[in-house]
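A protein chain is absent from this complex, but the other protein chains hold their places.
As written, the chain order gives the labels A, B and C, with residue 1 at the start of each chain.
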């Protein structure tokens, strides 16, 4: 469940600086692009980094894969952009996009929230899945999109992840899953808890069959997703500064007697604690994944 | 290697108490039995607990399995006594007692030390091994004796442990090993280091064959033995207060930045740290081992 | 709206206490007439009490279920383990970091046949509760469970798990040692088993902390146990920013055994004695035993592949969605 509501706004209008000496704000008095995770269509637009607040020319921003050229902040991106950044051009074949959430519990406000999310993101669920190629090697992929109801895992997300892992098993190709989730989708009650078991069972089958599975934690990867398929991958990669944790930071702090480190539940923190293999910048992601598929998936291509 | 020389004297003559009010010393002015791990032959003898220093009537001491009736201290015992306390009467069939250490490195003083140990203990090595029965169930056993050169593991001890594990595999019966060792036998150089690998390899084979292996840590279980076959057992039991550790406590304290807890490297400490399954009093040892052989070894008897 | 089981059962407790007091009076009463009068009153009170229980328990709402499932007097895992099995040998340790007392386990015998038992354990008084960390397991607990499951697999022991936890430990230190990884790995281990496994939800089936050891071939649930993706108070806090609306959230979450069975997410509901498992623990235990033995029996004759496949397909089918 999502116990800590991560900031879901990607871009904010810059506060008007009262100091005339701040150069970027004055040098680029262009149009500031509104709040959205979609790529700006007007390439002359200016954006503002959510972290350092500096203004970024949108072309630069796109060229830097939506990483702030000033502070290195990795902005949240859509599943479409992620696929575009990571896999061979045009290689993605989407599957299971017809799966739609139902409202099995008739849970308060769920149907409305779903409707809003579908309209906003233009897809039936946050997870996009299918097959793709990376440096010409076939892989089965699932990519989560935080902007769809906080990436929460209901029956559809669970089913798509499970099918992705089963597809990897059937095709004997590595699986790559990009995670982004606040946790299980509370509104589907016990059904959503069971997605933890279902997805993990599929990952276990893949592991037993000797097929590699790589997961990438992006900001944020939390709770029910972190405590299931995300964490049983063979290799786990994480984008810099991503928020990674089981419980909301507030809950953890209340529960614990120990000191809470400054970088608690960041990518760097989980790296230090041995939970992930590498922190990898978005710019390097494709090449690291390529290397992993090439070496750890080699036996699948020669057999 | 033995980095911390544990006290090897089991019994000490009581210091003559200057306080006439100390009752035990005055009530039993009998003969104090000399330093030895052997059972006293004169049953009227009096002994002194190495821990609380109280005087114990030897019959009581034997009846309590050499556990002090006053403070509960588990005194070190010989391999023979251990076998007698633990396994069905007369069921032990010793094997490989003919194996004798050689001096492959012509190591200073080794030959003499070996001679002294053989003469003192009356056996070729500290480890006694063979087959036995526990509550009528067959097991392969090895029992170490700290009084033989500090239970250090040379090629003979390594070979006997390995053969015990191989025997368990061949006979498809559980293996039980009582450990007592200061570590590897330095005097056999690299040969002794390789016993760590050899014994662990045999334990791994047993594990893969689905045959349970139980190890019992007795005082002390250290270094090369702890870091090999002792620690890969399915279930690990430990006698109360036994000294259990990798490095000598002095070395650890020098190396660490952390605080050294009072009970560092005791049975209770390793229990608290999740390294063993249970601390079991000598009096309960037979029944706990019986239960383990009965349940975890059940599949071997029905097959 | 009662906040605790104690509060909710207060009228009943008063009745119980009144009956006990009257019985004491009756025992001391020497005048036979007065005594028989007292006994009549007692009998009457007992009838009223039983009727009251019937009324309270025969139609528990979701929130009342929450209270009953969390009741301090409810039998805990060790109560079931020690009565259902013989020769339970508790084993401990994750061989990595520490001992965890919120999960217990070890081999035991059921009708003379060995099984591996693992369960959450809560405590009854303050000391015990702290010792058991309120039944909230740390990574070490799940890693110990993995060790025990591993032995069960290699030594061919059927697995029985008892689920009763508010949640996995959410503390900073558990986070640092990978509570998420531990839960995920524990589920994965349960799915790898080629021996039959039965999971029994006996109290609180709290979220990830519960599912971590609840991936049995068969999942049974006691009549008044609960099973939920989030504690109702937490759900209410998120949904309405009103944690006190737990009762509404409990209803919305459908966390009862009856809902879970309806959704086919569990296999069997185990009846509880009238008045809940805590009112007649021996009877509750005997009902659980019976259900466990029956579940085991159903899987008899399945080979390793079938056991794994059936368990996979069981969980594979969970989750409703539309397509096309």
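Some observations on this one:
Convention: a residue touches a chain if its C-beta (ideal position, glycine included) is under 8 Å from a C-beta of that chain, and two chains touch if they have at least 3 such contacts.
Everything quoted here is computed from the prediction, not taken from an experiment.
By the touch rule given at the top, the unshown chain touches A, B, C in the complete complex. Of the options B:151, B:174 or B:274, the residue whose C-beta touches the omitted chain is B:274.
Checked against the full complex, the candidates A:62, A:94, A:166 or A:234 give a single residue touching the omitted chain, namely A:234. In the complete complex, the residue from C:23, C:96 or C:251 that touches the missing chain is C:96.
When the missing chain is restored to the complex, the residue among B:223, B:237 or B:289 that touches it is B:223.
Although one chain is not drawn, its touching partners on subunit B can still be listed: residues 1-3, 96, 98-102, 104-105, 107-109, 154-156, 158-159, 162, 184, 186, 188-198, 200-205, 207-208, 223-224, 226-232, 245-247, 251-253, 255-261, 264-265, 269, 273-275. Seen across the whole complex, the unshown chain contacts subunit C at 95-97, 139, 143, 176-178, 181, 185. Remark: the residues of subunit A touching the chain excluded from display are 207, 210, 212, 231, 234-236, 271-278, 288, 291-292, 294-299.
In this section, only the chains that are shown with their structure count from here on.
Chain-to-chain contact here is organised linearly: an open path runs through the chains from one end to the other. Among the other chains, B has the CA centre that is most remote from the centre of subunit A.
The centroid of the Cα atoms in subunit A and the matching centroid in subunit B are 54 Å apart.
Inter-chain centre distance (subunit B to subunit C, centres taken as mean C-alpha positions): 41 Å.
Separating the centre of subunit A from that of subunit C, both taken as means of CA atoms, is a distance of 35 Å.
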